[in-house]
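So, chain A:
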Amino acid sequence: MSIETATRRPVVRSGIASFFLPGLGQFLLGERYRGGGILLGFVVMLGTTVWYGKPLWYAAPILIWLWNIWDAISLANGRARSILLPLLFGLAAAYGIGWQVVEIDFSKANMDRALAILRPMTRPDFVQPRREVNQMWVPVQVPCSSQPPAARREDAGRAAMVIPDCGGVGETLIVNVTGMWADAETNVFWQNPIGNPLMLGEGEITMLTLTTDENGSLTTTIRVPSTALVAAPDPTLPQFHRVYFEQYRPTGGYELSFIGNEVLKGALATVSMALMATGLAMLFAIPLSFLAARNLMSGNPVTYAVYVAVRTLLNILRSIESLIIAIIFVVIVGLGPFAGMLALALHSVAALGKLYSEVIEGIDPGPIEAIRATGANWLQVVRYAVIPQIIPPFTAFTIYRWDINVRSATVIGLVGGGGIGFLLIELIRVNNMRGVSAVFIAIAFIVIVLDYVSAKLRERLV
Partner candidate 1 sequence: MLKIQNLSKTYPNGTQALKNVSFDVQDGEFLVVIGLSGSGKSTLLRCINRLIEPTEGKIIWDNVDITAAPPAELRHIRRKIGMVFQQFNLVKRSSVMTNVLSGRLGYVNPWTSLLGIWSQEDRQRAIQALDRVGIADKAHSRADALSGGQQQRVGIARALMQDPKLILADEPVASLDPVLSHSILQYLEQLNKEGITVICSLHFLDLVHRYATRVVALKDGVKVFEGSAKEIDRAKFKEIYGEEAQEVRAASL
Partner candidate 2 sequence: MPTARILRNTLITALVIAAFAVSYRVTEADFPRLFLDLPKGKELLTAFLTPDVFTREVETRTVSLVFPIPCGSAPTEESLPSEGPRLVPSVLCAEPLEKFTLEGYDLQPNSEVVIRWRLPDGRTMTAIRTQTDANGYFTYEVQARPIQSTVDGVASRLEVDTLTPVGELKPSQALKDVLDNMFVTIFMALLSTTLATVIAAPLSFFAASNITRKGCLGTTVYYLFRSFFNLMRSYDPLVMATVFGFWLSFGPFPGFLALTVVTIASLGKLFSEAVENIDPGPVEALQATGAPPLHTVRYGVVPQVVPDFISYIIYHWDINVRISTIIGFVGGGGIGYYLNLSINDFKWHQAGTAIWAIVIVVWAMDFLSSDIRKRLT
């Protein structure tokens, strides 16, 4: 009889305790982590449910609560239930909530659009066949003055003319050119006085492309583009516009395309940004790391306070992504790689400072004692016992950081921090997927190569 009451009491007690506060029963039975975990899980679940306020979701915290009571009773009876069940349930509930919160909707994944994006990406715009140009132009006055000069021009055996010599917007002109390459595709386009090209093809949005005859001449009619005078300060003032004829032909071999060139520049900027940032960060992190090393600073209360302050600062700084810091620097110094570099540097100071200080904390006290025993002063101890120990790991960590910074530098451009990321965002904005593909290849190349190089360098150091 007495045994029965002795065992029954904690059962009832823990059940009731857990009824009122999830986890309390387990806690009272000595399972502190279990109790705490259950309470935390319950509170998080309840909080989420209350926050989103959908009635059905209340089932989740209620189920956890019920399980918790059952668990407390089983525990009091000496049977520990597996924590796996509520863990899986919690995960499932989190999934249910998360699915809606993150707006996951695979029906939005339009495969046609994906293909339209991917198809041009199979042909990265990096190089193009080397080619030469044959360009000719002729001036034409728009709108007409009382005595327009002749709209004809000769140059290097080629001649071009427009009939009549001038025209107004929307009027039809006859253009003729001779002495171009024979049987070659020729682009004909308009250029306004400030140098902007205007297209003459269908609807003024396509290029007018024609083929020259066997003598290299070409005649066609064009209309003065409707936008020819948009940029003019005074549309009634006659000005000289130009009609251009342009032919290309491959000369064999390949050359960097315009985008390819930009990608190379961006890649260089990215690697440089990372290098500068790492170097700059190293300069600041080294002194800071000594202040953040516990073994050097825990001597007296003043230095200890400095240690705590520096540590806290580094920790806060480290948890702010360089991307966020970049936004601030973009506001301060403007768009460009300089802002990105500063952001990377600031973040790296924190990261390197922590790594360095851990190195300092981990150095072997033996040599220090030995050097001190020879009667050396503080500076000599640092020079002969500390520095030799920390140089290799410092260098290794710095190289490692450079590697990480290159990765981060690729994204810092996305918020205006310059480098290849900036190019990427610009290309996406104008829907140039061939260029995007070139950028992706370049990023993979830089990152993988630097990964390899840095691993090899670090291997040699340790």
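Behind the choice of candidates: all candidates are chains of the complex that A comes from, given by their letters.
Heads up, the rule we're going with is that a residue touches a chain if its C-beta (ideal position, glycine included) is under 8 Å from a C-beta of that chain, and two chains touch if they have at least 3 such contacts; residues count from 1.
Every value quoted in this text rests on a predicted model; they were computed, and no experiment measured them.
Novice: Of the candidates 1 or 2, report the single one touching chain A in this complex.
Specialist: 2
Novice: Which positions of chain A touch candidate 2 when the two form their complex?
Specialist: Touch list, chain A to candidate 2: 48, 51-52, 91, 94-95, 97-99, 101-105, 108-110, 113-114, 117, 268-269, 271-273, 275-276, 279, 315-316, 319-321, 323-324, 327-328, 331-333, 336-338, 340-342, 407-408, 410-411, 414-415, 418, 421, 424-425, 428, 436, 440, 443-444, 447-448, 451.
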